[in-house]
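Note that one protein chain is taken out, while the other chains of the complex remain in position.
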Amino acid sequence: MSLLIRKKRSLLLTGMLLSLLILNGYTAVVSDSVLLYTAYRKISVMPGTSIDYPIDLINNSKEVINVDMSLSGLPASWTYSMKVGAYDIRQLSVLPGEKKSISLKVDVPMKVNKGNYRFQLSAGEIATLPMVVNISEQGNYTTEFTTDQANMEGNATSTFTYTASLRNRTPEKMQYAFMADPPAGWSVIFRHSYKQVTSAEINANSKADIQIEIDPPDMAEAGKYRVPVRAVSSASTEQLVLEVVITGTFGIELTTPSGLLSTSLIAGKKKNVEMVVKNTGSSELKNIELSAAHPVNWTVTFDPKKIDKLEAGKNATVIATIEASKKAIAGDYVTTMEARAPEVNSKAVFRITVKTSMIWGWVGILIIALALGSVYYLFRKYGRR
Amino acid sequence: MDRYIIELIDLTKVYGTFTAVDKLNLAIPRGEIYGLLGPNGAGKSTAILMMLGLTEPISGTVNVCGINSTTNPIEVRRKVGYLPEDVGFYEDYTGLENLVYTARLNSIPPVEAEEKAMSLLERVGLKDEAGKKAGKYSRGMRQRLGLADVLIKSPEVIILDEPTLGIDPKGVQELLDLIVRLSKEEGHTVLLSSHHLHQVQEICDRVGLIVNGKLIAEGNIASLSQQLFADEPLSLEAGLKMPTQNNDVSRVENLIETLRNLEGVMKVNLQGNELHIGCSQDNTEKIVEAIIKNGVGLSYLNKKEYGLNEIYNRYFEEVNNSR
Partner (left out) sequence: MAGNLQNLFARLKEKGSQSLKGNGSAGKRESEVLSPFRVIVSKEISDHIRSWRFIILLAVIAMACLGSVYVAVANIGEALKSDDPENPFIFLKLFTVSDGTLPPFFVFVSFLGPLLGISMGFDAINSEQIKGTLSRVLAQPVHRDNLLNAKFTAALYVISVMFFALGFLVMGVGLIVTGLPPTAGEFLRVVFFIIISIFYVSFWLNLSILFSVKFRQPATSALAGIATWLFFTVFYGIIVSVVAKAAAPSETATTQQVVSYQEFILNLLRVLPSQLFSDATSTLLVPTVRSLGPLTMEQVVGTIPGPLPLGQSLLLVWPQITGLIAATILCFILSYLSFMRREVRSR
């Protein structure tokens, strides 16, 4: 280090002082009169970063100086450029008592090891400026496909939306095709900027957020499922494994064995209707209560009134006893029956055709029969005349 | 039983308080023409209605052709032809159609009915009027059509209720002749009701006299007068020249006294200047002698035998007087 910064015309003492100064973070003073200055003596960057240094060359002497600008100690894969305004600079000339600003750009390659890298900027032999770049992480040449939340839980009817970030760490623009390998019957959708996509183009060294929607089938059994998703480019295949945890679903259906939701009934009479409560979910249902919304003065009772427990996929038969009001008129009435579990409920809308009682019909027939009977009696009595 | 085709036994019919037929007994043998005589309201029609089963008796029985009319009227009507009083026909139908209708009511097949109707129309002399609407028929024609109507069912008994009512004398004569002829030809029994005695008198074998629902006499004309005037079968009418002086009046009284004492004289009755004398035997000579003896002028003397007409009139006079 001290060897490097030694100048032809400098004193040993001066060199020692300089080293001291550098170590202490002081402005480098190579000579009394010419000075290279930057604020960023040591910076820490990521691989692949371009570092822009603003550098001042200050002439405190009484004469014009002409210096060659050079950068030394830079690793081979790194590149740099020095510019003043729009021009690349090799040599600078500074009037006495003035300063010149130079912009130095150092490109850190993607593939670089973690650690400190030292190099120095020289202005001829008059002044030097040592600089340190700390690479904060191991640089590589790959794509990163990651998510913060790879595990989600929900019931089978829900859709699981994961957010993954896809980072192109290669120096080129890349086309990534998305693939997934879900269990049969599952669907996986990729979205990029809210659009459903099967592939995405990502610029070099930039990243994109990809939403992955996983929709399990409604009948999926409870359990833990692993869904590998991949972003495939020409250079590499990145895999991300998403975990879907399906909790049990709740489903209930109230219907009749035949599915026919209509019946007929005589006003004032009772009728039993066989109803079926189906657990269409994948979890057990408890405390299913049956109720009905019926016309005024009707009664609807259920036997049993309550189902304590119904396992997934099982049916329970309930007898609903419907009693129409005595004053119900002939025609159609609607009655809504409901099976309600704490989690879910199901309604069955029944169309009940009310028929009026035949009793009055029979009474009418009786009256007519009586009348005809009396005619018969008369025929008997007088018919022989 | 079989001897009598119409037999009424103690037949009674009461309307409210009025007794129309009062224990009527009647027996008519087969083949007879029987006249039922009586004034209007005597119960003739009621009796006939009961014979046909058209009305029911209070008590007693009616047998026609051996069939009880009350319990089995249909069978009786099958065998009895009845011509009601003042018979009517469907006026929009022709005479022929009316007859065919009756025939068909008697279950005669249509074709046969028509043949029969035509032949009957010919027999009653309505052949030319067969196609004429019954409404256009005169009364006499209607009665003849009625006769055909009665005969079309080939009845065993014919009952005619006042058949001669309202017909002119010539028509009556024709009709009665027709009745006699037809019934004799076919051997029908005929029951004829009338209040016209002289008509009935001509054709009836026997006559029954009904008054107030009772049969008061029955038989042929002679036996009828025997029955009714058993005491006075002969009658004389003497027209007297009535004297004007008082002693002459006593002469008439003397005459009546004399006559009453004559043998065979039953009854002497002075009406105006006509003297009615009822006798049980023919002693006209003695009566004339008595009149002359008593110095009473005689202008005429009429000897009469009682006919049905007289019987009838006389009887009804009595009935009317008693009322």
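By written order: A and B. Residues from 1 in each chain.
The definition used in the following text is that a contact is a pair of C-beta atoms (placed from the backbone, for glycine too) under 8 Å apart; a residue touches a chain by one contact, two chains touch by 3 or more.
These numbers were taken from a predicted model, which means no experiment stands behind them.
J.: Of the listed residues B:86, B:174, B:202 or B:237, which contacts the missing chain in the full complex?
T.: In the full complex, the listed residue that touches the missing chain is B:86.
J.: Tell me which residue among B:62, B:100 or B:124 touches the hidden chain in the full complex.
T.: Going through B:62, B:100 or B:124 one by one, B:100 is the residue touching the chain not shown.
J.: Tell me which stretches of subunit A touch the chain missing from the display.
T.: Against the left-out chain, subunit A lists 294-298, 325, 327-335, 351, 353, 355-356, 358, 360-361, 363-365, 367-368, 371-372, 374-376, 378-380, 382-385.
J.: For subunit B, which residues reach the chain that was dropped from this view?
T.: Its contact residues with the unshown chain are 45, 49, 52, 54-55, 74-75, 77-78, 80-92, 97, 100-102, 104-111, 113-114, 146, 149, 153, 161.
One rule holds in what follows: only the chains that are shown with their structure count from here on.
J.: How big is the gap, in whole Å, between where the Cα atoms of subunit A centre and where those of subunit B centre?
T.: 131
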